[in-house]
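Encoded as structure tokens, here's the structure I'll be asking about.
The complex is shown incomplete by one protein chain, all other protein chains being positioned as in the whole.
Right, chain A next:
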Amino acid sequence: MVILGDKNMKKYILNGFVAVALLFAASCKPEIQTPAGSTTGAANFSKYIAIGNSLTAGFADGGLYLEGQKVAYPNLIAEKMLAVGGGSFTSPFFTDAQSNGSGYLSLTALVNGSPTLTPVTNNLAYVDQAGHLAKYTTEVQNLGVPGMRLDLAFAPTFSAANPFLERLLTSAQVGVTSYYQFIQGRNHTFFSLWLGNNDVLGYATNGAVTTDPTNSLTDKATFSTLYSNLVNVLTAGGQKGVVATIPDVTAIPYFNTVTPALLLAKAQAINPAFPAIFIQTGTGSVRVATAADLIRLPFQTAGLFAVPNGSGQYYGLSPQNPIANNWVLDKDEVIKIKDYVTSYNAAIKSLANGKGLAIADTYAYLNQVKLGVKVNGVDINSGFITGGAFSLDGVHLTPRGNAVIANVFINAINSKYGSNISITDVSQYRGVKFPN
């Protein structure tokens, strides 16, 4: 170390001043480097189409309405694709005048912590008493149809029975064109496919009782074959895409809010002598309910519980007057449903891997949500109303739920194709709206 003379020191200090001033001018605003610039990777997002059911359509709170349509996960993904070569993304939005679409449930009060759900009945999009909705027959890329099942996607007659598909078809197509045909010929470059939920959900939400084709359980081998047909047409031009697994339908709030323990506590608060909750199982036997038996959410408001029958037996509290089979997924039915979901997902993954498609594992992610996840300072879980992810029907997603699911898709796409679609900022999207 040489001790500097005064003159040199002055020069150094002055240079230091200049250096600091330059530094200030150059770097006034902090910058965060992104590892790679924006890239589409091996995919081409210029025309994205989304195939699916109510989740894809943006159905929420028991209905399809404009606010939900706008934040459907495919719409959130498409918005982020814009920066990596994505094009416009059209959806069959209801008009502002008919913004409440099919109508939906609104939380209007909390009475001692119990929700009061009230149907919204103004500004609906119905055009007749038969329940037909205002048509939207110009081209759309969000092809999500509430109620669509994999098996019924191949049934032309279902396009007449399902008002959400009927709405998208010309009069000549109704009852003639199947969903499978409807989604073809759209010159897409990229697709998402999240279909098959209703092939088990319809059965489950009917208490594992089949009364019509919308609540049957699709055969495992049939599922695999039909899914393969669907993937084949979507990849016929060598298109890339992302498929999603089927969530464990027994993990949603619809089956985990009204529990036997809760019902028993409610009954015993009135009369401590009530010994247990009794249910009728799928095999017709009657037994005491356990925590492994799942009761459907609407049971809460069905007005049945603890009502005495003619012989003075209280509903659900007596082996002579048990909760009927259609209100309950008993533990054996739960096992059966889980087994079908596992089988469907094995087929989905195997077909996707065979085609080199990305897999958004919503099954795995929603199982994590059931335990609780923290995203951007928000606790998200499967709790009814308080959990933030599921809307007031206990099945479909809130805007916040759509945002986290959009990120599951985006991460899957990015990791498969080396693209870098930006994730969605979950904090911008709401959970359940609480009344004032």
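General observations
In this section, a contact is a pair of C-beta atoms (placed from the backbone, for glycine too) under 8 Å apart; a residue touches a chain by one contact, two chains touch by 3 or more; residues count from 1.
Please note the rule applied: contacts and distances are computed from a predicted model.
Between the names "NADH dehydrogenase", "Glutamine transport ATP-binding protein GlnQ", "Phosphonate C-P lyase system protein PhnH" or "Long-chain fatty acid transporter", the one given in UniProt for the chain missing from this structure view is "Long-chain fatty acid transporter". If you put the hidden chain back, the residue from A:Ala83, A:Ile270 or A:Ala346 that touches it is A:Ala83. In the complete complex, the hidden chain is touched by one of A:Ser88, A:Gln184 or A:Asn376, namely A:Asn376. Not every partner is drawn; the one left out touches chain A at residues 1, 3-4, 6, 9-10, 12-14, 16-17, 19-20, 23-24, 27-34, 38, 83, 109-110, 373-379, 388, 399-400, 407, 410-411, 414, 420, 422-423, 425-428, 430-436.
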